[in-house]
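Report on the structure given below.
Only a single protein chain was left out; the remaining protein chains are all shown in position.
The letters A, B and C name the chains in turn, as written, and every chain counts its residues from 1.
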Amino acid sequence: MKKAADVIIIGGGINGCAAAYYLAKRGVKDVIVLEAAKSIGHGGSSRNGGGVRQSGRDPRELPYAMYAVKHMWPTLSEELGVDVEYCQAGNLRLGKTEAHLEKLNRLAQNARNAGVDVRMIDAKEVKEINPYLSDEIIGASWCPTDGHANPMLTTLAYYKRAVELGVSFVKDAPVKAIQKVKGKARKVITADGTVFEGETMILAAGYESREIARTVGIDIPMTRYFEEALVTEMQPPMFDQMLGTADADFYGHQAKHGSFVFGSECGLEEAADMPLTDTRTSSLTMSAGCRAIMGYIPALKDAKIVRSWGGWLDMCIDEVPVISPVEEVPGLILACAFTGHGFGTAPSVGLMLSQMVVGEETVVDISALRYNRFKADR
Amino acid sequence: MKRYDLIVIGAGPAGLSAAIEAAKCGMKPVVFDENAKPGGQLFKQIHKFFGSKEHRAKIRGFKIGDDLLKEAEEYGVEVVLNATVIGLYPEKEVTVKIGDEVKHFKGDAILAATGASENMVTFKGWTKPGVIGAGAAQTMMNLHHVMPGQRVLMLGTGNVGLVVSYQLLQAGCEVAALVDAAPRVGGYGVHASKVSRCGVPFYLSHTIMEAEGDEYVTGVTIAEVDDKFQFIPGTEKHFDVDTICVAVGLSPMSQLLAQAGCKMLDTPGGYIPECDEFGQTSIDGIFAAGDVSSIEEASSAMIEGRIAGVSIAAAAGYLTEEERKEQCGALESALGSLRKGMFAPENRGKILKETEEGIEISTNLLAKGYVAEDEITRYPGFVKKAGVHPVMECTQNIPCNPCQDACPKGCITIGENITSLPVVDVEKDCIGCGMCVASCSGQAIFLIDEEYEEGYASVTMPYEFLPLPEKGDTGTALDRSGKEVCLAEVVSVKSAKAFDHTNLLTIKVPKDMADKARFFQR
Amino acid sequence: MISVDDKLKEIGKYIPQPDDDMLVCRCEEVTKGEIRQAVHAGMFTIEEIRRFLRCGMGLCQGQTCGKLVKGIVARELKVSPAELEPAVSRAPMRPMEMEILGRDGGDK
Partner (left out) sequence: MGRIAEHPILGKAPEKDTVTFIFDGKEMEGKEGEPIAAALKAAGVMVHRYTKKKHEPRGIFCAIGRCTDCVMIVDGQPNVRTCITPLKEGMKVQTQYGVTAKEEGKGAGL
């Protein structure tokens, strides 16, 4: 097994796999990706709603979210040789109250300021776009260039292509520590004591990144949060838009094969304290989720749920990720704390990580996501 | 949240037995089952069970089911039907779909007795309508009174394949062949023999090449396989059938336990929870019993269930440790005796050469489904004497002994060891009552009278088909392989309540056919 | 620790077999050949295989094909099926209408 490389990527999720792929694509093929689980993309990368959106995002994220939608997603299936089921059919963010609309309007304004086409529409127009939605919806924000894709396929497609290009992956290799050699991050030590060495390392291990970063004296202010989702049986094609709400009590879409995937919550998630490896769903969420879904799409009441799943989010204190080299630890690049919305931006994040490794300027400016932004604010 | 001291999931033999034992100790268990009827697979089992009295031997499965339900009612066990458990959570909470809503219940103890599901094999055309599980055939014919097909090929010669083949014949279907990729019959020899003598050919070391038909099955081609299970060209055989039944084993349905986070073991017998001797999984208070913890016969599942019920009651303080030990001890010895013999768990996969008595095992039985004429004479149940007497074609050590109690004259002995082959005492006088014939769950006992008439012998056989022949009917006698051997005349048909639907059919055949004729065909 | 490089080298190249077109997952209509090819693309776990191909993700949730898929993957990886973790079990155990699930009677 290869144990030394130019680049060590800690975390075989979508960001780690995408970074590996873009590195290999540009010729940096001496790369090792270490994945803690036996399966690639076993964390949030396989456990998310598949949204590829710009609307509703923090202004600091918009440039690279837009870059991915404009320049990367449309050709990704072709590029990776796997249909990642990208569907650019718009995002409806639904509101049922005036307060909802106010919030949506604010987010829409943010997006427009950054140049994204997001506008507020009334109930009538909502129904024209999606006739299945509830009459209780009084308005929505509408971003026609948003969409969705299949997160499991996208992650595994990046992985498959990176393998084909010569990247070395090691699964079942949970990293315990990073060690500096002569002032520079150099060694990566796994739970069983195996030492991997690299010139540069990318830490993209979700919430687990926090413990690993601490071993070189870096603390990323993030918490973890458990979220669940429901999957329905295959349904006839109904609509293509990605749906969300002002309340964030519900999001989802119909996947290409016909199943609907909906995020769902029961309201007790804040208290979830299981180990990170425990992704079992709770006894309450499925029912709560179904009620929320039917509240927005009553027509789905007879659709059957075939599966529920859960996963952990790495929630940053300021709700946007940390994507940057760390000055105090030369050789270390952080890519974590995606706060539950890292899937849609993974192509551009992966690309920019590859640029950071070779010291190239990133395609868009993401200096607002630097690690050194965290300061006492009172 | 409503809390029970015991929630049992699955009202099959294990689940009901556990709930009954727990209730006997003063607990108030509830049993949830997703089906409209309780009893699990028991109500599809129309054959007589093996074992001894304590295992309810020679009683048909569905009657045991009836009795179990009565017992459950007697002890006040609450059985909720059409109640699908959709989730099992670590805090011993279950979510159950009852009617049109979901309910949550907690139990101080939970017992998963969720049973097993059928394994499958792939072959060309295996998804075509007409390819069904053997369990599906049983469900259709024995529960819903609908024939699964007109002409059926059975894949698999384990007990399920053998028993279901016989049941298909009883339902009026034709069984074209029994096929198994293994070189030996997997199930009890007596089950194989009763199918074989009806004229169903066995093809061992054969498997299905293709299920044919455009919209649904209209035929099947099988072929011989070598010891690496590869088809041998030129050995193809075609059968016109409308149904292919697949009976290639069962797997524990342990998904609920896995969901709850119980430590699971991946064994050759399936994905099972790791359990202690009382059936408790790695999660305190969550138990498993029956097929979900290891695939066995229903008789074992019932005892396992009782052990779990007693253990749960003891853990909850309804029994002292001494009482538990006493009750479990008796149950464990009953379970132990069922796990003896050639088909015992420790003998799985082994090729045995001789019986416990040191008698060479019939190779013909394993290769073709019936004991050859020159082999049968070496077993202690095969005797010759003047006048009517039993001939017992029981050649394997299986845990079963009702025959020795059935004979009012003490002609038959099995002895202390329940798996011993029956011995016929020629000194004792057989009165030809036929109780032994009807008592044999393997339908392996015949009454022979070689001096029935000048030049003729009579052969009395168990007969469980319709229409029942009548005295005076003439037809053909078939030998153990199902081959026609001579003309035969029905001289007596006896039915009695004590026989429990096993009719005693006596035919008259030429004297030299006394050791050959084993079935009657009109 | 599983080195994907080493394992791919060990199992060799994907070689087509005559029965590669055999359906294995009846619900999602996934063939043996698709499963075998996925293994050679680096999908070594049942989870990866099903995320990539959807086998076991359909209406029956792998109740029929689970063991079959495991057997094929194990053979391709040259390991015993027991070495492969089965797919995770998740509620609901049976497909269930949203309207019914939503009508959560709690403990009443």
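By our rule, a residue touches a chain if its C-beta (ideal position, glycine included) is under 8 Å from a C-beta of that chain, and two chains touch if they have at least 3 such contacts.
Here the structure is a predicted model, which is why all the values come from computation and not from measurement.
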Contact set of the excluded chain (shown chains only): A, B, C
Candidate in contact with the missing chain, chosen from A:Leu203, A:Leu300 or A:Met352: A:Leu300
Contact partner of the left-out chain, one of B:Ser52, B:Asn142, B:Ser165 or B:Ser481: B:Asn142
Of B:Asp5, B:Glu93, B:Glu118 or B:Asp515, the residue in touch with the unshown chain: B:Glu118
Identified contact with the non-displayed chain, of B:Leu6, B:Ile20 or B:Ile46: B:Ile46
Interface residues of chain C (partner: the chain not displayed): 23, 26-29, 58-60, 63-64, 94-95
Hidden partner interface residues of chain B, rising order: 34, 36, 46, 60, 62, 117-118, 127-133, 135-137, 139-142, 144-150, 170-172, 215-216, 242, 464-466, 468, 501
Those residues of chain A which, in the complete complex, touch the missing chain: 132, 233-238, 258, 299-304
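Throughout what follows, only the chains that are shown with their structure count from here on.
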Whole-Å gap between the CA centroids of chain B and chain C: 32
Centre-of-Cα separation between chain C and chain A, whole angstrom: 24
Whole-Å separation of chain centres (CA-atom averages), chain A against chain B: 53
Overlap residues in chain A, where contacts from two or more other chains coincide: 281, 286-287
Multi-chain contact residues (two or more partners), chain C: 85, 88, 90-92, 96, 99, 101, 103-104
Touch list for chain B against partner chain A, complex: 87, 89-90, 93, 95, 102, 104, 259, 261
Sites on chain C touched by chain A in the complex: 1-6, 8, 28, 41-45, 47-48, 51-52, 54, 57-59, 61, 85, 88, 90-92, 95-99, 101-104
Interfacial residue positions of chain A with respect to chain B in the complex: 278, 280-283, 286-287
